[in-house]
Structure formats: structure tokens, C-alpha cells
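One protein chain is absent from this view; the other protein chains keep their places.
In this document, chain identifiers A, B and C correspond to the written order of the chains, with residue numbering beginning at 1 in each.
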Amino acid sequence: MSVTIPILILAIPLFMFIFLGLCGKKMSHLLAGTLGTLGMGTVLVLAYYTAFNYFFSGQACFINEAGERLQHVIFNTTWLQFTDSLVIKLGFLLDPISAMMLVVITTISFMVHLYSLGYMRDHHGVFEKGFQRFYAFLSLFSFSMLGLVVATNIFQMYIFWELVGASSYLLIGFYYTKPSAVSASKKAFIVTRFADLGFLIGILTLSYYTGTFNFTDLTSVPVEGLADTFRVDLSTPETVLAGISSGAAPIFMGASVLTWALVLIFVGGMGKSAMLPLHIWLPDAMEGPTPVSALIHAATMVVAGVYLVARLFPLYLMENSALVIVTVVGAITAFYAAVVACTQVDIKRVLAFSTISQIAFMMVSLGVARPEYHEGLGYMASMFHLFTHAMFKALLFLGAGALIHAIGSNDYTEMHGLRKYMPITHWTFLIGCLAIAGIIPFSGFFSKDEILSAAGNYSVWVYIWMSLVAFMTAFYMFRLYYLIFWWKEHTVREGHHAPHDQPWTMSVPLIILAAITCVAGFIPFGNLVSWNGEPYDFMAHFDWSIATVSLIVAVAAILLATVMYRKENKLPAKMKNAMPALWRWAFHRFYWDELYMFITHKIIFGCVCRPLAWFDRHIIDGTMDSFAIVTNKASNAIKPLQSGQVQMYVWLYLIGALLLGGITILCLI
Amino acid sequence: MFENILIYFVVIPLLMLAGLGLCRNIRQIRAVAVVGSLALIGLSVWLLVDYLALRAAGETAPMLYTGSWMWFRPLNIHLAVGVDGISIAMLLLSSVIVFAGSFASWKIPQPKEFFLWLILLSTGVFGFFISIDMFTMFMFYEVALIPMYLLIGVWGSGNKNYSAMKLTLMLMGGSAFLMLGLIGIYYHSAPAGEQLTWNLLEIVDNASIPHGWQSFLFPMTFVGFGVLGAMFPFHTWSPDGHASAPTAVSMLHAGVLMKLGGYGCFRVAIYTMPQAAHELAWIFLILTGISVVYGAFCACVKTDLKYINAYSSVSHCGLVLFAILMLNETAMTGAIMQMLSHGLMTALFFALIGMIYGRTHTREITQMGGMMQIMPYLSVCYVIAGMASLGLPGLSGFVAEMTIFVGSFQAGMQDYLAGAGSLRLVFTIIACCSIVITAVYILRVVGKLLFGRVYDEHHLKLTDAEWWERLSTVTLIVCVAGIGCFPNFFNNLINFTFTPEIFSVLGIK
Amino acid sequence: MFCCGLYGFLTRRNMIAMLVSLELMLNAVDMNFVIFNRFLFPGAMEGMMFTLFAIGIAAAETALAIAIIINIFRSVHNIDVRELNQMKF
Partner (left out) sequence: MESVGSIILYVVVAVSIVVFSVLAVTTRKILRAATYLLFTLFATAVVYFMLDFEFLGAVQIAVYAGGIVVLFVFAILLTSHPGDNSSRLTSKRRLLGLVGALAMLVVTGWTLLSRCALYASKPAMENPDMKQIGQTLMGTGDGQYLLPFEAISVLLLACIIGGVVVARKR
């Protein structure tokens, strides 16, 4: 495959960023937006071409005779050479998941570019301030995200990981005059930075032992029989370092170094994917413009953590405990986020928590994937869910954006009964809700069903737990749906227009995404993506009993939501009053933010920074100053001796002379 | 003597001084400063190209363009010059910053005197980087330090007398240690009975400093240079000094002068006394490791922009010394990259702060806000500088920090696995934590200063950058991004210095 | 005589009185020189010569000192040493 197209996929967004960033101010808003969208459209076409080429061309470099899909490095240039073997390269790796991600990212990104043309202006068609900047940042984000997924080595991934974080920072803080947006962006950056610290140390550890950053080397280690020793990549003999030759695998604090490395890398993934306890930035990140939320904080960037684990999956397989941690973290997060989502009033926050919950689903799915169960069904399910989730969650977010655009508020208490005013939004939103709830023809059903099936293979308890979460998911999504579109009739306040559907630039992406959501479930995903590249026919493994159970669960949840929220009634208030403590805790997101506020402001700032600064100014600097002060004092102390009193001098002289004389005499005696 | 290209790094500033003496108005002064600094940039770029060509042609001597002219026979003091990749990198850095600094002080009062001292300072800096004779090096070092007193004391702001005095005295205190160390090295520079020498290359070749003496002289030299490199606990001159200094001086000081410390530590302390460096590294590792996080933590709560940056410099320069002490090829390369990177971005920071201060007349972040709406250009530059500082890929900070961390981690792991203690490893991880703390304080400033609502209505009338300010910042940003995007070029340039021969001389590996 | 001079120099406040005391001390020293010369090294003339020079210098010194005193007196109308300490430090 030629190098031109992959390079263009990366270069066009980067060029758009630089071009719009430098020259954006000089051009009209519409031109900048159109350019950005066209650029993204080109990338979309190229990425689709690349992906289809990879999956369906059947070239020898992509698929071998046995039908296994291969990893193929299209190009790889040295960017920074640390040592002979540790080299950061920038390259383009094609394999099933990166090709899939290319499709996802470019699709969502293009939809968002298009959608923003309508969203980022007010009802009179006046563009928002900084519109060009917005498109520049979107391009930067697309560039970083594409670079991330096609990374050929873990350090390239880290580089783009950071860039993604920075562009997310810029986009969340797009409305920089709003203090809440500024603090949200700050929070997002710092929390993910903290997680990246773990990622970095993980990378350093891993690369020290394996002597390479390359994914292809890292994941080509034989999988069998690696219960506790950490095999190094034998292809580079000099990487078999002193530690390895000393015999046993190094153990650090009771766990093997590999476990440490993988867990630390997973911490990085937790930060980006907003797993508990590093999830706190994601709900706040909703301060950004809604298209940004759809692109970054629902569909693409937040799944980077999942992608990372999937990318290193062969390594994770070597270390069972790391996968157990992934599962446990995922399961807890999924449940937590689902509970919280049931109580929020801000529609974007509900969606944010539902995102957290769904990503946790993917994590659990990866955590329970084992080659011995259905040939690693969990891995495939996770990727499939990633794909479908990206589509329907972007759909939901863009729908929410349309609502917010029409109403001018994030709060569903100001919406109610909008189904008649905004039919397109209504229907597409409903499709999204059905998909996430897992109703049969929609894509979410298939992917979620496979996750549950994988979980059921692994452990019954995980299965039951995840089914519970699935129930809650369906419930809160339909709660949201009913509260927005039904509940009671909409009252148009005086001085406001009646809400109406959006311009075509906003409708078209909604419709396209809804269409994808409807049909995506029928993609033979297992044939395309599986953990080891071998095609996997999931219809052969399709477990109708699990599917039926999950369908029943979803329908029950929807019915419950219908009863409670279809029409205005007192039931929700009663429920709320029945368990006030739980409701309050859930509403306040279990006080995680307050806890973090306490830790950062009181502990870190109050007990570390301030004392240190005080220490610096008063103790360290004080010591240095005290040298000066002592010198000064000493000279002041002897200054009066130079009193101008001649007789005083004579006295001193005399005393000195007498002393000398006395001493001489004493010596002579 | 004048056939050696390196001499011109000193000759040009001296000519500039002479030229300034003849100037009659500010226009001429600016012309002299700009032409001179452009000539310096040209010279260093030419040197770089020529150097690379020579290396490509298979030149393997540790230093190129060497030359040596006696100027004081009784003590065998030479004016000895020579450069390797590190020196060239530093020369490039210095010339760029001098150039940017000239533009940043476009409208300084009493320009003639100011530029006289500034250029004298840069004479010292350039002289320092080209010298390989310890005495000459020390002399240039002092030449670079002294003008600082006047520059801060006369053109500074705030508590300038105190700061100038403090800075000068502390650095002088450092150079007292340094002088002791250098003289000690001199008296052991050759085997008994042979001609003693100040020439670093000869000292390294002789390797005749007795072990006992090394463990005394190494701390002396290291602390001596370390004071200038803002090593904890000798860093306190830096916040006050930077806060009071005028823009260009802050730029030059943080950007170049603090690098003298790191460069000297490497070139003199570690180069000539490798055994002691190996044995005593732990003391300084602890100190520099503390500097790294300590500076960052302190920066988190300061409210004066210059203080924040000064503490951030403490943190970043701590990282330089930290990496040098790892005695690991990658980490040392990283240290040099960090010097370059920190020099450029901190100069950018100070330039921007100076420009903002020149408009708002305050540096308290609590009294400013929403600058993005008022002066978008400067604010965007500030964000870029901040991103470079917190290590965004594509800008220089990331490259340098990652190189350091990878190298340090390797050194630490090797130590740990060899049963030599986990100090290096633990401190590497502690140093890694600085990337988070850096993010905290940078974003805090960016959030408070640039974003949010406009704090003071009067600020709305302020203007954005003038063309000379734009030129100054663009130069620096281009360099920062250049290093960030094409790190391997610099990596190779520096890396050649650390050939196996040099490391065998260092007695490591 | 030397001790008397010393005492006077230490206790008197009038500058001229101090000068007088100074002369006393000088004289005592001169005498010492001469006596030692006479008794220990008869025939040598070092002591005498020294005294001779000392007298010369003493004369010069006194003249100058008195000039200064008069000058001070003119400017501050006082020759009390305790109050003449403006030139300290």
C-alpha cells in the first residue's frame, strides 16, 4: 500500500490546524468552517479507502493464507533516538482495530465538523466568536486522535495521547470567558495528566525490560506459559539485561514488574477513559461546546483507554492480575456511573455518565476476554461496542446539542414535551436511546449482548452485575427521553420563539448517524476484528438465551421508565423521598468532586505547596538572608569602635599593648 | 589567532561594545544590537553547519576548532578554545536569546548603558562556552556575572537593590567555591613533576587528580556551578533576581546564564572528576531531585508571574543537573536538550511577562484576568510557552523531559537490579511527578491570567504586541517548535559528544 | 613620665592637653633611647640620632596638629574630643 494516503490522513488535519490557526482570523467564518469541513471530508474518504483496502483487498501484507489479519506498518520514521534500541518512531500501523478506529474517528469527526457549521451560530445565523479557532482546534484534535490510533509504538501513542489531552483542554475551554469552562478544562487536563504519569512510568518500565517501544515487538511475545515470568523480546538480544540474567523475574512490592507496568499503563487509560476514581473530569468537560462533547468526550478520545488496553492486549493476557484489575475497575465504574446518571438533571451530564458507564462496559469486556472462552469473544465485543457506542453516543450528544441549541439550556426541567416541536431530533434521539438500551434491531443490542455473553463465560457474578447495569442504563436513558420529549406539554415562554428543528447542517449528521445506528449491528464484526486476527464468526456463538434475558431486562427497564416519566406524576418524587440519602449522594455524584477538591486544595495546596513556599521564603531564603544579616549585624557591632573618639582608640591600643606585654612577661617568667 | 572562527564569538560582542560607544541615538543603538546579534546567529549557524560537515567527514576528536594562546605564562594560563556539539548547541541558544532579548528591550530607558552592559554580559557567556581553559572559563564566567548587578540594580523594578545584591552575592559565593575547586584541579592537573595545566582536555587525558582530592574538589566545583544552576538550597537568588530584573536580563539570565551552571557542572565537575562524580552523585541527586519537585510545588502558590517562572526555572534547571548526575548517555543528552529547551521557553516566558507587565504594570495574577480578550497575540504566545513548559509533544519541553526520564529510568533500573540501591529509581519517579505539578501551576496561571473575565476595566484599553515584540516572540517560538518537531537533529548533534571514548574517559559503563 | 602622658592622653578632653600629654610620652621614649644608648652601647650614636629625628618629627607633628586644632576650633568653636566624632565610620 502506498505511503501517500496514510501520510495525507495525518497531514491534512495538521495542515488545517496550522492554516486555520494562523490565517483563520483573516478569513470569513463560513470560509474557515467550510475549509475545515472539506478537509475532514477528504480525510474521511481517504480513511474509508484505507480501511476498506485493509479489510477487503486481501493483499498479502494485510491477510495471510490462513485468513488471519496481520499488523502492517506502512511507514515508520525515526523521530528521536534514545539508545540503539529505544527509538521513538512516528509511523502508521494498520491492523484491524486501527482501521476500525480510523473509520470511527473520521466519521464522527466529519459529522461534528458539519454539525458545528449550524451549531456554532445563534438563531440569527451570526457565527460565534472564535469560530475559526474552533475549527482549528477540531482539526488539531482529529490529527492527534488519528495519530494516536495508528501509532506504531507505545511512545508515539503517548505523544499523541498528550496532544489529544491538550486539544481536549483547548476545546473544553473554548468559551474561555466562562470561569466554569476554564476550571473544567483545567481539571480535565490535570486529571488526565496525573493518569499519564502512571502511563509514562509504565512505558518506562515496560521498555526497560523489553528494550523496545514497538507494538509489533511487544505483542509478538509468545503467549503460552507466561504465568509469572516476564519474557523479553528475544529478537533483540541486547535487551536481555542484567535484571533478567539475574534469574527470576524481578518482583517489586509483591507483584511482578510486568504487572506493575501494565497496571500503570492502565492507569493512563483510566484517566483518559474516565474510570473511577479518575472520572471526575468528564462530567465537567461538558462545559465545552456540545459538538466537542460528542466528538471527544463521547465517541473518540474517551475510548483511547480502551484502545490502549486492546492494543496491548497480548501483554495483558500474560498477566492475569492486571486483567482482573481492569475488570474490577470497569465493573465498579459502570455501576457507579449508572446510579449517578439516574439522578442528574443536566442532559449532558446524564449522557456523560452514561458514557462513563458504557466505556466501563468495554473495559469489563476486555477484562473478561480470554482466548479460552469463545476465542477471546470479549475483545471483539469490546471493540464492537466501542464502534457502535461511538455512533449512537455521538448521535445522542448531537441530538442533545440540537435541544440545547433550541432551548438555550442544559437543564431538562426547561424542556419537556418537545416531541412535536422537533420531530427529527425526537426520532433520532429515540433511536439512540433504543440502541443504548439494547433493543433488538439497533446496534447497541448486538454489541452489549456480546459483552454480557463474554462476561457470562468468565463469571456468573460479572454477568449478573453487568446485566444490572444494563437495566439501569435502559432506565436512565428512557427517563431522560421521556423527560425531554414527553412528561408535560411544552410551554413557550414569552419573548421566545417556539423551539423548532435545526438547519440541515445539523439534521443531516443526526440522520446519518441514526441510520448507522440502525444497521451497524448487522456488520459481521467478528470477521473483521478479533484479538489475534483470526476471523471469528460470532453468529455461530450467538447465545440466544443471554440475548433474550438482556432483551427482557431492557424492556423491563423501559417499561419502568415509561410508567414513571411518561406523564407528569408524583411517582418520581415519591421514589426520591423514599430514599433521600441515596438520592442525595447519587445526585452529588457520591461527593467525588468534593473529595478531590479537598485533596487538591486542602492537602496538596494547603499542606504541601503553601508550607513549602513558606519554607522556601522563610527558612531557605531566611538562612541565606541571615548570612547577610549576620554579616551586617557583625559589622554594625564593631562599627561603634570606630567612634571618632581618639581616646577610645588609645584605650584599645593600650589594652592590646598591655595584653601583649602581659603575655610576653608570662612567657618569660 | 584570528583565523580561528571561535574567537569571533568574543570579538563580535567586543566590536558591538565599541560600536555602541560611538552611537548617538537610540536608532543607532538598536541597529548595532540587531546587526551584532544577527551576526552572532549567523556565525553560530555557520559553525553548526561546518561542524556537522566535519563530523560527517569523519572527524573524531572530542573538540573541534581547538586553538590555544598563552596569556599568562607563570600559571600556564591559555586562551584555549574548542567546541563540541554541546557547546555549539549552547552557542546557538545564546545567540538566539541575545537576538530576542535585543528586541524585547526595544524601548528601554538609557539604552546605551543598558546595551553596553547587556553585551558585556553576552561576551562573558559566549566566552564561557567557547573556552576549554578553566581559568579563561572562570574569567568569562565572572564577566557574565558582574554586569547582572548593574542591569538589575539600575534597570530593574520592585525591590531591585536587594535582589541585585542578593543575586550577585550568592553567585559570587558560588564562584568562591568554584575558584577553590578550579585551583585545586589545577594543582593536580598533571602527574607529579610535569607542567600543570588549566586545559580541560589535557586534564581529562592526564586523569591525574587523586581520588581523595576528587571527593573534595568535586563538591566544590559542583556546588559552585550548581548555585548558578539554581540547585536547592542555593536557588533563592533566582526568584528575587528574576522578579526584579528587566525583561531582557531575565531572558538572558534564565535562558543562558543559568545554563552556564549546568554546562559547567558537566564540563568541569563531571568531566574531570568522574570517580568522585560517581560516588558522590547521590548527595546531589537528592538535592536536585528535591529542586525539581520543590520548585514546582512552590510555583503552585505564588501569585507573581515572575516568581512563578523563577520557581519553574528552579524545577527545570534542577532537572538538568539531575539528569547530568545520572551519568547515563541518554539522560545527559536529555540534560543538554533540557538546557536548550528551558533556555528558549523560559526566555519566551520572561519576554511575555515583561510585555504584559509593561502594559498592565502589575505582575500579580490576582489582579489580572481575561488577557485573551485584550491582547490575544501575547496570550496565545503565553499559552504556547506554557504548553512547552508542561511538556506538550511537538514543543521542546516534551522531548527534553522524555529523554531525561528514559535515561534516568534506565540508570535507576540498572542500579536497582545491580543491587546498588533504589535511590536513582525513586528520584526518577519523583522527578516524573513534576510533569503533573508543572501542569497544575501552568494551567493555574493560564486560567487566571488569560482566560476568565477581564479583571480590571482599565486593561481593556491596552494594546496587543508591537512588531518588535512579535519578532522577539516568534523567533523563540519557532526555535521551541523546531526542537520539538525535529528532536533527532539536536539529539545527534549532542549525542556525538557522548561517544564511547568519552564514556570510557568518564569511567562509567 | 610616659605613664603620666598616657594618663593625660586618656583622660583629658581638651585636645591641646592631649597634645601635651603626647609630648610627654614622646619625651619619655626619647629619654629611654638616649639612656639605653648611653648605658648599653656607649660610643654608638644610634639612640641619639633616633632621638634627634624623633624631636624633629615631633616638632613637625605638633605644628601640624596645632594647625588642625586651630582650624577645628575655627569651624566648631570647640576642641573637646568627645564631640568631634562626625568623621567616624
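The criterion applied here is as follows: a contact is a pair of C-beta atoms (placed from the backbone, for glycine too) under 8 Å apart; a residue touches a chain by one contact, two chains touch by 3 or more.
Keep in mind that this is a model prediction, so the values were computed, not measured.
Novice: For the chain that was dropped from the view, give me its touching partners among the shown chains.
Specialist: A, C
Novice: Can you list where chain C touches the absent chain?
Specialist: These residues touch the chain not displayed: 1-8, 10-14, 16-17, 19-21, 23-24, 27, 30-31, 34-36, 38-40, 42-46, 48-49, 51-53, 55-64, 66-71, 73-74, 79.
Novice: Touching the missing chain, which residues of chain A?
Specialist: The missing chain touches chain A at positions 651, 654-655, 657-658, 661-662, 665, 668.
Note that only the chains that are shown with their structure count from here on.
Novice: State which chains count as neighbours of chain A and simultaneously of chain B.
Specialist: none
Novice: Indicate, using Cα centroids, the chain positioned nearest the centre of all protein chains shown.
Specialist: Located nearest the centre of all protein C-alpha atoms is chain B.
Novice: So what's the Cα centroid distance for chain A and chain B, whole Å?
Specialist: 37
Novice: Where the centres are mean C-alpha positions, what is the separation of chain B from chain C, in Å?
Specialist: About 63 Å separates the centre of chain B from that of chain C.
Novice: Can you list every residue of chain B that touches 2 or more other chains, as numbers and ranges?
Specialist: none
Novice: Give the list of chain B residues in touch with chain A in this complex.
Specialist: Touching chain A from chain B are residues 165-166, 169-170, 232-237, 294, 297-298, 300-302, 329-330, 370, 372-373, 387, 390-394, 398-399, 402-403, 405-407, 409-410, 413-414, 417-418, 429, 432-433, 435-436, 439-440, 443-444, 447, 450-453, 487-488, 491-492, 495.
Novice: State the interface residues of chain A toward chain B in the complex, per the touch definition above.
Specialist: Residues 78-83, 86, 88, 155, 159-160, 162-163, 166, 169, 173, 176-177, 179, 182-183, 185-186, 189-190, 193-194, 196-197, 200-201, 204-205, 207-208, 241-243, 246, 250, 604-605, 608-610, 612-613, 616, 620-621, 623-625, 628.
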